[in-house]
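Every protein chain but one is kept in place in this view of the complex.
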Amino acid sequence: MNVLSDYFRDLAERSPRWDFVWLYDGSATDRILSGLWVTIQLSVICVIASLVIGFAGSMLQTSRYRIARLFVSGYLQIFRNTPPLVQLLFFYFALGQFTPSYSPDGWTQIPLISNVGWAAISLSLFGAAFNVEIFRSGLEAVPNSTTEAADALGMSRWLIFSEIQFPLALRVCLPALSSNLINLVKTTSQAFAIAVPELLYQSASLWNDHPATQNPTMLLLLVVYVGLVGILSLGLRLLERRMRVPGYGG
Amino acid sequence: MWSPTQPIVAMKDVKKSYGDFDVLKGISMDIMKGEVVCIIGPSGSGKSTLIRCINALNDIQHGSITVEGQEVHDPGLDKRILRRKVGMVFQQYNLFPHKTALQNIMMAPVKVLKEPRAEVEERARALLKKVRLEGKENSYPGELSGGQQQRVAIARSLAMRPDIMLFDEVTAALDPETVKEVLVTIKELAADGMTCILVTHEMGFAKEVADKVYFTDRGLIVEEGHPSEIFTNPKDPRTKAFLSQIL
Partner (left out) sequence: MAVLLPLRAAPQMDGFSLTSWLANIKWWQIGLLLLIWPVHAFAQGAVTVNDALAVLYKWAPFLVLNGFLFNVLISVLSMALGTGLGVLVGLTLISKWYALRLIGNTGTAFFRNAPWLVLLFVVLLAFPFEFTIFGMRVPFPGWIKAVIGLSLPVAANIAIVVRGAIQSVPSAQWEAAESLSFTRIQTLWQIIIPQCIKRMIPPWMNWYAILTMATPLCSILGTEEMVTLTRQAMEAEGNKPEFLMPFYGFVLVLFFLYCYPIAKLTVRLERKFAVKL
């Protein structure tokens, strides 16, 4: 027992509204940390998946086939204009009931896609719907004349895309991309609604068990989320600065 | 099989239109290896379209264009092979803004021709020296003046060791004082024996450097000949009118 935990144990006894339980009780600390870890994992998965889906979608949007373009634009409009929370509920409850399940021991039925899985799918699709448009506008911002110059140098279509169009488009769309990814990370807290044991869920369950810890835990929640998002946005801003090219983009 | 005694670029009755608008109405010209050819004429007369057809950036609807004996508009032709033979420099430079001057020059030889990087770098540095841009190797296009960017663009095309260079109004976007530095570079290139086809408004330059001048108007070649004839003694009234306006 160190001085700090003694102090907070004492504080909890003196003032019943300020019980910093996770500073002296190991099991409470573990709950918070496991919640944070789930939030981080969910965020990383959703960010990566939304980038991949967003990229694929932006490619499909320029497809020759009308049906592919229609499919993508339908997807975009639905996911951009409905609440992410309702999307989560719809995926988990409405679509979730059709998920095939398996039985490892012959007794219990475990669905193939868990609530965490549905949260990852639903949030990735939500984030990707915005990424599609962001990537597309970035690609459109690359002047035709620049790709034409590459064409005149005998570069293949793939080379032009990977070396010229994509790197330039990324520079153009990075600010918009950053703010969308940040928003996506914030939205992962809504997975609370389908009982994904992420940070908000663990915190809320903690203050349900120990009502006295409500204020400190809310404070912690705010600090941790603002910190997490701050780190992400700082990282993205550094990336933006590193990739900045004189005379191109903002 | 093409031999150097035959025209390196041969156009026969080339026609092209955008919808109802006929840009080229039957252009024929033969250009020999090592020749410097200037195409002049009022804007909208199809000059740019004409040279863009030579490396298949634009397609044609009628006629034929051969480069070193190979039909350019053969649908089975791999255009990339053609474009390694024909370098092109644009009015707006079109450098890759996210690559340094040196990287701009090295990119195509390394990635397209798969030549060894060290060898290409050596050549790229020599080319930068040739266009008088030593010390600008690591500058980004955004840090260079228009004239400097245009010279990097010329070096970038030369790095592919083309047999023919196309220049599409390469000085039109430049300040008057930087026009000269680009023209000097092209002049030296011509003196080295490079086949050059230029679309230009620089009549003084055409007069001094060109072996042959074509005057085009509304999709047709109105008059052609040695610059001394065209500039001092134009025969067609349209040429006369154009020259009197511009000189």
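As written, the chains take the letters A and B, and residue 1 is the first residue of each chain.
Definition applied: contacts are C-beta pairs under 8 Å (C-beta built on N, C-alpha and C of every residue); 3 or more make two chains touch, one makes a residue touch a chain.
Please read all numbers here as calculations on a predicted model, not as lab measurements.
Of B:Asp13, B:Asp59 or B:Asp78, it is B:Asp78 that touches the chain left out of the display.
Residues 64-67, 70-71, 74, 77-78, 80-87, 89-90, 93-95, 97-98, 182, 186-190, 192-193, 200, 204, 214-215, 218, 221-222, 225-226, 229-230, 233 of chain A touch the missing chain (whole complex, contact as defined above).
One rule holds for everything that comes next: only the chains that are shown with their structure count from here on.
Note for the complex: chain A touches chain B at residues 143, 145-146, 148-156, 159, 163-164, 167-168, 171, 243, 245-248.
Remark: chain B residues 55, 57, 79-84, 87-88, 90, 92, 94-98, 107-108, 111-112, 140-143, 153, 156-157, 160 touch chain A in the complex.
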